[in-house]
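With one protein chain withheld, the remaining protein chains of the complex are depicted in position.
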Amino acid sequence: MVIMKEFIKYEAGWSDADELLLCLDTGSWRTKRPVVDRQKCNYCALCALYCPPQCMVNMNDYFTPNLDFCKGCGICAKECPRGAVTMVPEGEFAHEGAKR
Amino acid sequence: MVQKAKKLPRVFDYFRDEDQFVGGLAFCAGCPLELALRILSKVLGRETVLVGTPSCSAPVIHGQNIGTWHRLPYYGCLMTGVPSSATGLARYYRKVGKDVNVVCFTGDGCAADVGFQPLSGAAERNEHFIYICYDNEGYMNTGIQRSSTTPRGAATTTTPVGVAGRGKETSAKNLPLIMAMHRPSYVATATLSHLEDFVKKLLKAEEKRKEGFVYIHVFIPCAVGWGIESDSTIQVSRMAVRTNYFPLWEAENGKFRLTHTVATPKPITEYTKLIRKFRHLTEEELARLQEEVNSNFAFLRHLTEFGGGESPSNAEG
Amino acid sequence: MKEIRFHGRGGQGAVLAARMLAAAFVVEGKHAASFPMYGFERRGAPVVAFTRLDDKPVREKTQIYNPDCLVVIDPGLINLPTLFAGLKPEGILILNSPRLLENQLNQNLRLAGVVNATQIADEEIGRDVPNTCLLGAFAATTGWVDLKSILSSLGDYFSGDLLERNIRSVERGFHEVKVSKW
Partner (left out) sequence: MKAQKGEIRVITGNAAAAYGAMLCRPDVVASYPITPQSEVVEQLSRFHADGILDAEMVEVEGENSAMNIVAAVTLAGGRAFTATSSAGLAFMFDAFLMTAGYRAPVVMINVNRELTSIFSVSGGQQDIMTVLNAGWVQISVENCQEILDSVIMAFRLAEDIEIQLPVMVCYDGFYLSFLAEAVEIPAREDVDQFLAPLKLQPERTKLVPEKPLGCGTHGILRGFMELRYKHCAALERAKQKLEEIDREFGEFFGRSYGGQIEEYRTEDAEIVVLTSGSAVGTARTVVDAKRAQGLKVGLIKLRMIRPFPRERLTQALKGKKAVGIIDRSVCFGWNCGPMYMELRALCPDIGFVPMMSFIDGLANMDISIPHIERVIDDVYAASQGKPYQEVTWIPLEE
């Protein structure tokens, strides 16, 4: 998960975003994934606003989760006033393989 | 085909920068803390130096060796040193003529307990920086122990419920009010359910820190520590406001104002029933909690009347 | 080397007097060092302070056990049982007192300069701070330091009207001290 460089170029504990940005594979944390019904979505953007990882992608007339980072918390589904987001168990997608 | 909204909510207009954090962060699923940090970075932008400490946010604010999780400059310090380190940074930047948002970001354990003395000191000196306390009502990072902002009756790992134990036996410390009593430049409370309110307060904070100390107390329900579903943290935040358990207010130079009023507050049980840490409470105990909520709110009301600050009329049911 | 021990009470300026005396020696190109020893900083509590004077640098950082001279800033301290402890033969006493000494008090005592510094301070400074007056008496009695040097060292500690008043207090101490010899 954490990539360690061989040597620290600083004298003390300094991090440098230009050198190394860390990132967790939070897309693998999910047990359920949000599935957006484009027909029901009225593009109100509440799901995008409340999404903790801010990973709802604006598709110009609807939103869809970036599954690389979506942890599957379900807030988008809960907050959607139109019930356009459904949390579907990941098992339903297992046959698609590791690729998301 | 549904009628599509023509415009995105106003909150989007306040974002001046893109999210400064990487996509995959070490926050629990559904934690509003992650939302708070990402929104903060979008609203305050890159001219921000974060100051933080070991806590739930630490694995994200602070990097590991030379790696980091975001593009904001940050200063990681010990639990007792956050407001004082920020003082050092803000004073030095001022000395060399740099205008920087120095923003402390800590939990209630640091702010209300082990790091309270320097917080009080910095507020009294009216230092020019922003202190954001995210209140999850306990020491969540170390395993859900009680803090001084844990509410009466709540079960934690150090106030467990058993034959003799009934959860925390004392009231929560009202930290935002305590901070307001220092009469700094600006104090406000916020929740992630009321995002526009939160964002406006961040922007005001940026202005007011040029005059002096700014404190924002953000309500952060902890899915794991409180016993709520990951998808319900925003809902719980909203209910905390609707029951007046966590009223939204601000105090500018000592003048108090409610930024959001609730016309008919819901009973506290509407809030507690969503949260497992309260589920052992008897009717009597719940009545006592309700009394506390009522009297806290009445006190706040009085303060807004003294201060002459006007409260909005956009009452919510 | 000359070693001087000051005895006073908190608030009477014993520490400052010891320091000003060191400064006066330095004005003359000599070496000097001074430090106080007390527990809590409380008005009225007994205070001891030390000043050393020498032609070469003063290296010792110890208390003074065998003083050449005692400066007693509070008249009541004359009855302190340990006041004369360690006084060297040919010892000198500078005493703030409204009354002259009737006898030698200690066999090692050779010279005693007595002045009513409290009264002089009251008249000149308007407060019971007899310390500077006793420095005048010290200069006159011991002859170890010039009155001028004492006066010039005051400038580091006082200014304006207070400086003028203290200068008068020192001068009166210098002129009004009564010296007894044994």
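First chain written, first letter: the chains are A, B and C, and each begins at residue 1.
Keep in mind that, in the parts below, a residue touches a chain if its C-beta (ideal position, glycine included) is under 8 Å from a C-beta of that chain, and two chains touch if they have at least 3 such contacts.
None of these values were measured; they are calculated from a predicted model.
Colleague: Which displayed chains does the hidden chain touch?
Modeller: Among the chains that are shown, those touched by the missing chain are A, B, C.
Colleague: Can you work out which residue in B:P32, B:G81, B:G138 or B:P184 touches the chain that's missing from view?
Modeller: Only one of B:P32, B:G81, B:G138 or B:P184 touches the chain omitted from view, namely B:G81.
Colleague: I'm checking contacts with the chain that's been left out. Which of B:R94, B:K255 or B:R301 qualifies?
Modeller: The one listed residue touching the chain not shown is B:R94.
Colleague: From the list B:P118, B:G153 or B:P176, pick the residue that touches the absent chain.
Modeller: B:P118
Colleague: Where does chain B touch the missing chain, residue by residue?
Modeller: The list for chain B reads 46-49, 62-68, 70-78, 80-81, 83-89, 91-96, 98, 100, 117-118, 120-122, 124-125.
Colleague: Give me the chain C residues in contact with the hidden chain, please.
Modeller: Per the touch rule, chain C residues meeting the hidden chain are 15, 18-19, 22-23, 26, 31-37, 39-41, 58-63, 65, 153, 156.
Colleague: Using the document's contact rule, name the residues of chain A that touch the chain not shown here.
Modeller: 2, 4, 7-8, 10-18
Everything that follows uses one rule, which is that only the chains that are shown with their structure count from here on.
Colleague: Quick one: report the Å distance separating chain A from chain B, using the average Cα coordinate of each chain.
Modeller: Roughly 24 Å, centre to centre.
Colleague: Just curious, how far off is chain C from chain A if you go by their C-alpha centres, in Å?
Modeller: So the centre of chain A lies 81 Å away from the centre of chain C.
Colleague: Check each residue of chain B and list the ones that touch at least two other chains.
Modeller: Counting only residues that touch two or more other chains, chain B contributes none.
Colleague: Residues of chain A that contact two or more other chains, please.
Modeller: Within chain A, no residue touches at least two other chains.
Colleague: Report the residues of chain A in contact with chain B in the complex, numbered from low to high.
Modeller: That would be residues 2-5, 8-10, 13-17, 19-27, 29-30, 39-46, 49-55, 61, 66, 68-69, 71-75, 77-79, 82, 87 of chain A.
Colleague: Considering the complex alone, what residue numbers of chain B touch chain A?
Modeller: Contact set of chain B toward chain A: 1-5, 8-9, 11-12, 19, 22-27, 29-35, 38-39, 62-71, 192, 195, 229-235.
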